[in-house]
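Notes for the one structure printed next.
In this view, the complex is presented without one of its protein chains, the others remaining in place.
Moving on to chain A:
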Amino acid sequence: MIKILAACGAGVNSSHQIKDALEKEMSNRGYNVKCDAVMVKDINEDMINRYDIFTPIAKTDLGFTPSIPVIDAGPILYRISAMAAPVYDKVEETIKEKGLK
């Protein structure tokens, strides 16, 4: 299973939209993806190391450099499929590049 970490302010709205959209689209593309949604401020190095990809809404200063690929998932929130598609493509590209399963 491919594990993705989404994050936003309260860990309940924007990050959940990203989580739902990524799980749905990646499943349609044939990948077994599990995405968790958390508050930005709760992320630490231990937590992020348990995931394969980090998908914040925008540029995020965590106080450390994530060791996993970071993909800006903000465009998913625009609710316009043409704008969200490049995010899904980038996630898929990363999955393929890293050989994630």
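Simple rule for what comes next: a residue touches a chain if its C-beta (ideal position, glycine included) is under 8 Å from a C-beta of that chain, and two chains touch if they have at least 3 such contacts; residues count from 1.
What we mean here is this: contacts and distances are computed from a predicted model.
Novice: Which one, "MoaD/ThiS family protein", "ABC-2 family transporter protein", "Galactitol-specific PTS system IIC component" or "Monovalent cation/H+ antiporter subunit C", is the UniProt name for the chain you do not see?
Specialist: "Galactitol-specific PTS system IIC component"
Novice: Of the listed residues A:27, A:44 or A:67, which contacts the missing chain in the full complex?
Specialist: Of these options, the touching residue for the absent chain is A:44.
Novice: Write the list of chain A residues that the hidden chain touches.
Specialist: Against the left-out chain, chain A lists 7-17, 20, 37, 39-42, 44, 56-64, 74, 77-80.
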